[in-house]
Each structure stands twice: as structure tokens, then as C-alpha cells.
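Only one protein chain is missing; all other protein chains are in place.
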Amino acid sequence: MSRSGDDPLPDKLTSRPGADPKTPSEGRRFEPSHAPAGNGAIAAAEPIFDVEDVSVFYGEHRAVRDISMRIHRNEITALIGPSGCGKSTFIRCLNRMNDLIPTARVEGRVVYHEEDLYDDRIDPVQVRKRIGMVFQKPNPFPKSIYDNIAFGPRVIGMKGDMDEIVESALRRAALWDETKDRLKTNAFGMSGGQQQRLCIARALATEPDVLLMDEPCSALDPISTGRIEDLMMELKENYSIVIVTHNMQQAARVSDMTAFFTVELDDAAKHRTGHVVEYDVTDKIFTNPEDKRTEDYVTGKFG
Amino acid sequence: MTGAQIAARARTRTSVLPRPSTGSRIADLAFRLVMYLSIAVGFIGLGAILFDVARDGLPRLSMDFLTNFPSRIIPERSGIQSALVGTLYLMLICAVLVVPLGVATAVYLEEYADRRKWFNRLIEVNIQNLAAVPSVVYGILGLAFIVRGPLSMGRVLLAGGITLSLLVLPVVIIVAREAIRAVPPSIREGSLALGATQWQTIWKQVLPGSIAGIATGVILALSRAIGETAPLLIIGAAVSPRFNPSGLFDSFTALPIQIFSWTTDADREFVSAAAGAILVLMVLLVLMNSIAIFLRNRYEQKW
Partner (left out) sequence: MTSLAYTRTRRSVGEQAVRYGLFAAAAVSILTTVLIVLSLLRETIAFFGDVPVGDFLFGTKWTPLLAGDQQSFGVIPLLTGTLYLTAIGLVVAIPLGLLAAIYLSEYAPRRVRKVVKPVLELLAGVPTIVFGYFALVFFTPEVLRGVFGVEVNQFNALSAGVILGLLVLPTIASVAEDALSAVPASLREGAFGLGASKLQVSLRVVFPAALSGVVAALILGASRAVGETVIILVAGGQVARLGLDPTVGYQSMAAFIAATSRGDIPTGSIKYETIFVVGMALFVMTLALNSLSIRLVNRYRQVYE
């Protein structure tokens, strides 16, 4: 698969920030081009995921290709780009959810806590206990609020007082006050925004250290969206968050790092393959991106 | 034509829309008549059956009729106790055999089977075919393998129960599959993303969510099973026994068999007894169908 020759590409780098970004090469790893002013976090940023040359295939069709990036702990990392670029496909690689699709195949490595998630020895069920996910459309179970939250801890065999676990999760999701008097009512009776916060609480109940969010606000009204964004900013102190979003303003508001995806057509224009054009500190992506395609997207010229 | 001429013509016409020709009006009317008639035939047929059976059978209904055993010589004192008991036992045996097998098969096909594998497609096609095999053939199967042949149980209750179970098993599988399929994929995804295993997801989310549909389907399948005559004739159900089956390996009879025996008896005095037994059978079926509908309306999960 050929690329046009005039892309300015950062080098495949070690974890030293500030390395020369101008040398083009294949299989580039993204690192921020400079430390942002006043925020020492990048220099000290620890990785939670080291993604190495990940490609996802559905049968013969390559949906995303050659993704290499380092996602940092206790940050919000946003994945943006037009529809169909493989953002959702990619985020589902981080918790082995692509396993659910029979024809899907993942190449490359996703290193988490020194283990490659795609190693043969790794149990996807264990992976999902540590890496939680919230989906685009809220999907509460047809059970009570209490049982929704308690489901995860129960099935993974968490020890402890269930009442406390449920309360703690609901508090972390800023939902406790609204629900403490109706824990036994059916979750389907909640509004859309509340249901999504319930799904966040449910994901937090199993005490993961990562929360993956696949367009969590796209089915919600602006007020609920705002509440969830506030929630995310609170959560990032204790969790690492990766969020796919169509909403550029949202990415600019909440995220620390942003990856911009785009899609290429193959020569016969039959297959669309997504890949990452640029991955950098959010400020830079939105004010002074390296790649013209990124600039066109964030300034609204297309997408 | 001039504008004035057109306007004049428009004023003199009584209607702008073309009227349907009388020919097509007659055809339409005739067709409607024929359609109403055909619906009427269905109603009349059902009505005639019910009327005839009620006329002959209602006078026979009494406590004695339910508690007496059939008599070969005295029609007035014949009762259906052995037949009713046999039918209820058969229903029980069927339920015990068909529910685990049918639900397990449906779960396998919907949740585990990879449709690309040939043997899974074979299982599916096979079930569709089995659902349409005439009941006599199941009777032959029972005769050759269960009553005689390898199992050689003889003409016993269990043989009848197994044969009827095999007969309705495809129906239960098909109905259970539909109920399971109605559970949205988002529920499964939500459960798996929390770290639940596939079986945990099925046992704690999918099956509870589909139980109403499965129960309804099982009841309808059982009501079909207890209405069957041919397989039991071939298995060798007893004719007018004056005892209830003492266990799984005793001779037995059932309501359809008793009805058949009385209907075809040379002594026409038994006809009213047959009609009475038909009424009891119909009441049983109406009861079962009502329970099925009640369960469906009350407990069906609305997603």
C-alpha cells in the first residue's frame, strides 16, 4: 500500500520527547513533537498502551493499517476523524472486543502492563476485566439499577460488600444522589443520559484501570453530554480514558492527546483502509497540526 | 382550443377524476364476495365442528366421565380417567425431555456455532426438515428403535413420551432460537465487555431475557404433542385400559387414542363418549394456549 511522498512524518522514536520529527520512514511511532508549556505531564507520561503496527482485517479486507502509538496513563486520549476511518475498529482492539466478530483478525502488538494483549496465552476475559468499555448507545441490562452495577463484580468474582461496591461505583459516576432511593427500580426507566452514566458506573464497578469510550455522547442531548464530559475530567485522575468522538469540540475540550484518523481507498477503490495521520498533544493538533489533512479536518474544510 | 373553451369544458364536466368502469366495479365486488365467502367457510367449518362436538359431547360431561375407566361393553359408564392421566403423563415426559434438549440446541446454534462450518449448516437444515416430517414417520421410528429393536422397551409410556418428544423437538428448537435471537447484541456486548465469559453472558443475560418466548413456545409445542394420534397408534398405545399407568414402563393410553377407539367402534353408542373426550381435550388445549398467551403478554421482554 503506497503513500504519497510528501507527508511529513515523525521518526520512529524512543520515548524521548523532542526528537526530530522531520525524517520520514515507515512504521512511524508517534510521540509529541514538544512538551506543552506548563504541563510537565507529557515528559513524565507513563504509557498504558504501547500499540505496535496494529492492523485489523475483516476477512481479506484490511480495515485499519499500521497503527503505532503510545497511549498515556491517567490521560484522556481522543480518536477523531471522519466516519468509517476505523476509529471504533481500533478502539475495540484495546480490549479484544474484535474477537467477537468471526472474520476479524488482528496483526501487531498491543502491549499493556508488559504483556501483549494478542499473545496466544492471553485470556480475553481477563483483559476485559481490566479494560472497561462504554458503548455508543447506552445498553443497560433489563434489570434493576443495583443489579446492573453488581453484575460485573459478581461475574468476575470480586470480593467485598456488594452494597458498598455498588454505592462506590455510582458515586464515582456522579449518579449516587439521583439513584440512591431507587436502586431496585428497573434501569430501563432512566433517561438516556442517566442510562449512559449508569453504563459508566457499571464499567467502573469492576475496578478497571482503563475506560474505553466509543462515541459515548453521540446519542445524548447537549446537557447530558456536558455532564459526561465533566465526569470524564474527574475520572482521569484515577483512570486512563480513550475516547472515540465525532465531535471535534469535545475532543478539544477534554482530551490531552488526540489521534487523527483518515481513510484511504486502495488502487481499485474497492477497499477503504483507515490509518492514523497524526497523533500529538491536543493543543498542537487543533492549533498547529503538522499534516495538511489534519488541518483541513479540524478547521472544518471536510469531514 | 382556446382558454375560454377549456374553461367552459371544465365547468360542464361533472367530475375531473375518471370513474371506474362498471365492468371493473362488478369484478371488484364479485371478488370481494368470493373472499368473504372463503373466510366464512373457515368460520363455518370451525363452528360446525364445535357445534357438533358440543351437541354430542356436552351431555356426557360429568365427574363420572372424568373418573371412570373406559368400558368395552357399557358405553354409558365409560370414562376417560386412564386416557386423561396418560395424556398428562406424556405431557410431563415431553416437557422434561424437550426443554433441556431444545434450549441447549438453540443456544448452541445461536451463540456458539460458526455458520461457516458445514456441520453447523447441516444441523440447521436438518432441523427444518425434521419439523416437516409427517408424524407417522416418527411413529415408525419409535416402533423400530424404542418399542422393538435396540431399546426394546415394549409398548410403554416412556416409549410414547420419547417418540412425542422427538416429534416436537424441532418446533421447540425453532421457537427457542427466535426468542434468543430477539435479545439484542448490545446486551451481549455489554456483558462481555465487563469481563463475563460467554456462558456467564448466556446464563445470566440471554436466557433470562428470552425465557418468556421460550416458555410460550414450549407450551405450544406440548399442546401439539398431546393432540397427536398417529405416532401413539403405531407405538401401540393400549385400547381402553381400565387402569392408569403405574410407571414409565407400563402400558398406557392417551386422549386422542381413546377418542379414536370410540369413534371407530362398531357400537355407535360410543360416539357420544368420543365427543365428550374431544371436549375435554379441547378444554385442555385452550387452557394451555391461554397460559402461553398470558405468559407472553405478562413477561415478554420489550427491548
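Order of writing sets the labels: A and B. Residues in every chain begin at 1.
Just so it is clear, a residue touches a chain if its C-beta (ideal position, glycine included) is under 8 Å from a C-beta of that chain, and two chains touch if they have at least 3 such contacts.
As the structure is a prediction and not an experimental result, all values here were calculated from the model.
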item: Chain not shown: contacting residue from A:46, A:107, A:123 or A:163; value: A:123
item: Hidden partner chain, touching residue among B:6, B:41 or B:283; value: B:41
item: Chain A residues that touch the omitted chain in the full complex; value: 112-113, 115, 117, 119, 121-123, 126-127, 130
item: Chain B, residues in touch with the chain not shown (by the definition above); value: 18, 20, 24, 27-28, 31-32, 34-39, 41-43, 45-46, 48-49, 52-53, 56, 100-101, 104-105, 107-109, 112-113, 122-123, 126-130, 132-141, 143-145, 148-149, 166, 169-170, 173, 197-199, 223-224, 227-230, 233-234, 236, 256, 259-260, 263-264, 271, 274-275, 278, 281-282, 285, 289
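Here is the rule we use: only the chains that are shown with their structure count from here on.
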item: Centre-of-Cα separation between chain B and chain A, whole angstrom; value: 50
item: Interfacial residue positions of chain A with respect to chain B in the complex; value: 95, 97, 100, 102, 125-126, 128-130, 132-133, 135, 137, 139-142, 151-152, 155-156, 199, 202-203, 206
item: Residue numbers on chain B that touch chain A, as the complex places them; value: 114, 116, 184, 186-187, 189-197, 200, 204-205, 209, 301, 303
